[in-house]
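For this view, one protein chain was removed and the others were kept in their places.
By letter and in written order, the chains are A and B; residue numbering begins at 1 in each of them.
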Amino acid sequence: MTTLKKLFRSGLLPASALALSLLAPLSALAADEYQPVPDKDPTTIAANPFIAGAYGFIWVALLVYVISVARGLGRANAEIAELKRKLGS
Amino acid sequence: MANQAATPSSRGPGAVWMAAVVLCILGFAYLPQMVVQAPIERTMGPVQKIFYYHVPCAWLLMLSTFVCAGGSIAYLFKGSMRGDRVARVSAELAVLFGICTLVTGPLWGRVAWGVYWQWDARLTSSLLLWLVMVAYVMARRFGGPASRKLAAALALFAAADVPLVYLSVHIWRTIHPKTTVVPTLGKEMMGVFFTSLGMFTLLWVVLFVLRGHLEKARDELDTLALDVEDHLEA
Partner (left out) sequence: MLPRESVSVPGFATQVLRIAAKDLRIEWKSREILLTMGYLAVVIVLAFAFAFVTVGGERLSPSVTSGILWVSVFFSGTVALSRTFDRERDGEAIRALLLTPIARSAIYLGKLLGVVVLMASVEVIVVPLTAMFFSAELGSHLLWTALILVLGNFGYAAVGVVFSAALLRSKSRDVLLSALLFPLVLPVLIAGARATSLLLDPKSADLGSAVFWTQFLGISGGIFVVLGLWAFEPVLSGD
């Protein structure tokens, strides 16, 4: 039984290698896509709300998460203190 | 029974963590400035700058999934409760950074490609990965006591999706840029990118520790509640 597991486990690696070689890329190689241009004026102002939205969302999401975890931690610690008091008394 | 002094911060984070938090705050205060000063990309214009936050979030989604799977393996095969805690914490972080990735990406795509979404391999597999991690978090929250092992199994299968997500841009013709783009960045862009990546990873560690403390506190609460019950019955 363990041999079967070992067989599968050792077979997985060569199988994955075979898989990756079989799945030959269908797409042609794309040209390098990022080319920095120094000091060029922004051409589309319409992009700004999206940039602001993207960064703003991340900030808000992280803030909400941190605050909710911190509050949960505060509450949990308070309850622990309460229970420890009950046990101690 | 020894009278234990009730210190509210007895389960609080330590000094090293506080230093990491300060570093994080400073880093993230400075990062937007770096991004603004970064050179503007030729074809996409300023909207390309979403890249500096979008890619680290995607990287953290994948990292969190792997850590979750690692913790799940430890729990499933060694019975490690610590592994289970690690899995639960990193699953939440996967959902968090997954949302960030899946929101910033389409916002960027709307300007760069003209569409918010396309069912290409990279986007579809990323969405699937995120959905599975959401399922993990929901199973742990609402699934009851048997959900630990169930969720752990979920994490294993989710981890199998990560290589698919990463390699999808190379295997299929996708609208999403390839991973080979990063080494071709100019020097200044590279600097901003790797600073952002480093800052986000530090943030991940900070959040991991914070959420981990909450998890430990909740576990302690459970044991204490049982102790109190026994104590009152006695």
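Throughout what follows, contacts are C-beta pairs under 8 Å (C-beta built on N, C-alpha and C of every residue); 3 or more make two chains touch, one makes a residue touch a chain.
As the structure is a prediction and not an experimental result, all values here were calculated from the model.
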Among B:Gly14, B:Gly114 or B:Pro145, residue touching the chain not depicted: B:Pro145
Touch criterion as defined above, residue of B:Val103, B:Ala153 or B:Ile175 at the omitted chain: B:Ala153
Sole residue of B:Ala38, B:Ala58 or B:Val132 that reaches the chain not shown, by the stated touch rule: B:Val132
Interface with the undisplayed chain - residues on subunit B: 76-77, 124-125, 128, 131-132, 135, 139, 143-146, 148-150, 152-154, 156-158, 160-161, 164
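Going forward, only the chains that are shown with their structure count from here on.
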Between subunit A and subunit B, centroid-to-centroid distance (C-alpha), Å: 4
Subunit A-touching residues of subunit B, taken from the complex the two chains share: 1, 3-4, 6-12, 32, 39-43, 45-50, 53-54, 57, 96, 99-100, 103-104, 107-108, 110-111, 167, 170-174, 177-178, 181, 184-186, 188-189, 203, 207, 210-211, 213-214, 217-218, 220-221, 224-225, 227-228, 231
Contacting residues of subunit A [partner subunit B, same complex]: 20, 23, 25-27, 30, 32-40, 42-44, 46-48, 50-51, 53-55, 57-58, 61-62, 65-66, 69-70, 72-73, 76-88
